[in-house]
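Heads up, the thing below is written out as structure tokens.
Complex shown without one protein chain; remaining protein chains in place.
Up next is chain A:
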């Protein structure tokens, strides 16, 4: 798979940085198709090179902490909270520092309507359906904007989850990324194939590493439904770069939500492509960040290339004590994608003057009969509302928390399953309460 020719040859500095990053990495052992897919991805990566701070797509987020040859050690967090969604009955899969933990995981076959494998197993053989998906959506997603960390991931991922949904799944799948090593630097790649009319829910939580790179490729066939709900690990020092690529067939549905609390650096890229008519994709997220060492970036790219599809992006960020939030989101409507309904909103609540929110919302439309809108707002807590709450006896800090939760509630409403959302809300309350002291 070659890249579109509009990528200029990388500069020497970029090539050096890329090679430095690659020097410590070996392509994991794979069967024939896996070897080929990894080599393709490596070629793609070398062609574009790793991001550098002046790149347009990385203008608002410094890629350096993700670029280094070695992950910087990040303190382990003493966490007394049980992993989220433990009581939902979902099938549990645990990766510890990026390594599959069989003892802590459920039997992967204890689910109906879905076949689950580890990526390492799927790639070991010479034939597997995953051949047609692994790296396929990632490489499609490299144009018009390069996503080098995703190519790096395809080339070097050691494991992940491969999900083949052929009917309505009998239970959700819950992947937990545990972390017990200060320097773990895992690269994990997961695949989801949803057959026509099938439906599956993937839950993910945990920090997983000092630096973690994850890719998810989801291919949702006609009438299929895929739900993805994530809570990213709270470890203050962790760095994460994640990519989700989703391709939707006719009347398919993709619903994705990510909650981020803490983290030194988080870059979440979501790439959605409509290829069949009448499909819907909702990607949403909320984050709360406290302090200068918090930087959170949501980068979303939705391509409409079919009739009457609906896309919706809802992102909310609460930032305090010098935290930074970034949103760059694009809706691209190709010629002929008539009756597209595209919506995008990004909002931040800044709890002080030191924190900042940088937003770059974009619409690019080549069809004439579409309804697309986007908006971005930055605001502080409304002092009138705060006074009203306080005048009833609610202490200032608690009143502020109420306002913060109220602000984020709109994003949480994007989650279809109210029980999953409620658990996230409780975690948010906990996060706020810990800061009250």
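Of note:
Criterion: contacts are C-beta pairs under 8 Å (C-beta built on N, C-alpha and C of every residue); 3 or more make two chains touch, one makes a residue touch a chain; residues count from 1.
Note that in this section contacts and distances are computed from a predicted model.
One chain of this complex is left out of the view, and of "Peptide ABC transporter ATPase", "2-oxoglutarate ferredoxin oxidoreductase subunit alpha", "Fe-S cluster assembly ATP-binding protein" or "Carbon monoxide dehydrogenase", the protein name its UniProt record gives is "Fe-S cluster assembly ATP-binding protein". Only one of A:20, A:124 or A:394 touches the chain withheld from this view, namely A:394.
Only one of A:27, A:76, A:124 or A:402 touches the absent chain when the whole complex is considered: A:402. Residue positions on chain A in contact with the hidden chain: 383-385, 387-396, 398-399, 402-403, 405-407, 409-410, in rising order.
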